[in-house]
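The complex is shown incomplete by one protein chain, all other protein chains being positioned as in the whole.
== subunit A ==
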Amino acid sequence: MQKIKPLDHLILILGAAILIVPVLMAFASSTHSAAEIHMNGLYLAPGSEGVATYHKVLTQRGGFTGEVTGARMLLNSLILGVGFAVGKIVLSMMAAYALVYFRFRLATPIFWAIFTTLLLPLEVRIMPSYQVMSQLHLLNTYTGLIVPLLASATGTFYFRQFFKSVPDELLEAARIDGAGPVRFFIDILVPLSRTMMAAIFIIMFVYGWNQYLWPMLMTTDEGFFTLMRGIKTILQVWVGSQIPDYNEAFALAVLAMLPPLLVVLVFQRMFIKGLTESDK
């Protein structure tokens, strides 16, 4: 086939380095002391202070009220990521099932009502969303953190697309066997969608874990802070300090990026499939 020139590899190595080296440096620097970083700049090789720094970041009570630890924020991020992914899968599978497998009036208007949510990202209606949440007394709750993020139709469309590709014969056979709609959904469609569910779980977990603006507005009680919110706090605290806690900020960044990074790398194939393939 084609000849491979060394230049191709050079470009790829350069590209990979530009993307990966900053991540490695963030990790390496998090294992040095703040004073070392302050004197010598960022590190590419790991140092010896790592255990102490991570222990401190995970267990030290910080923030303004002094009651939130890194471990707590890690837990909150996990709740947000998993809660969002599961909620998204449940809601959107059910809605897609209704839209694909039932003949009922208003199906088309409902389809469009859900579809329209794709038009406007949360960021443009952030102020009124906040007011609504405050009226519903959902500020500083996990419900308020997770449920409003579910109001977008991406998942519904992935599943709708998938259900449409499921052969009609399955439903016909199930009906002959006397299965009702709920039975068919639980016994046949859900097991059939396992791969799809896993792929969407990965994408949505990363999406939920990485949320920034919404958790920032929803949570003033530090017990609900996620790691992303913690990053903002740690940067606000060090304005004006002698030697900023570079190492702790890096450690926090590593904690914040490690879980989604691992999920994406371990399930790489499934993740890419879920992301790029929706018309099977």
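Annotations
Criterion: a residue touches a chain if its C-beta (ideal position, glycine included) is under 8 Å from a C-beta of that chain, and two chains touch if they have at least 3 such contacts; residues count from 1.
The rule is simple: contacts and distances are computed from a predicted model.
A single chain of the complex does not appear, and UniProt lists its protein name as "sn-glycerol-3-phosphate transport system permease protein UgpA", one of "Lipid II isoglutaminyl synthase (glutamine-hydrolyzing) subunit GatD", "sn-glycerol-3-phosphate transport system permease protein UgpA", "8-methylmenaquinol:fumarate reductase membrane anchor subunit" or "Cytochrome b N-terminal domain-containing protein".
Interface note: of A:Val57, A:Leu74, A:Ala256 or A:Met270, the residue touching the hidden chain in the full complex is A:Ala256.
Touch with the chain that is not drawn comes from one residue among A:Ala45, A:Val124 or A:Val190, which is A:Val124.
Counting the whole complex, the residues of subunit A in touch with the unshown chain are 1-2, 4, 8-9, 11-12, 15-16, 18-20, 22-23, 26, 29, 37-38, 41-42, 90-92, 94-95, 97-104, 107-108, 110-111, 113-121, 123-132, 136, 147-148, 150-154, 156-158, 160-161, 163-164, 168, 171-172, 175, 181-182, 185, 206, 209-210, 212-213, 217, 228, 231-232, 235-236, 239, 246, 249-250, 253, 256-257, 260-261, 263-265, 268, 272, 275-280.
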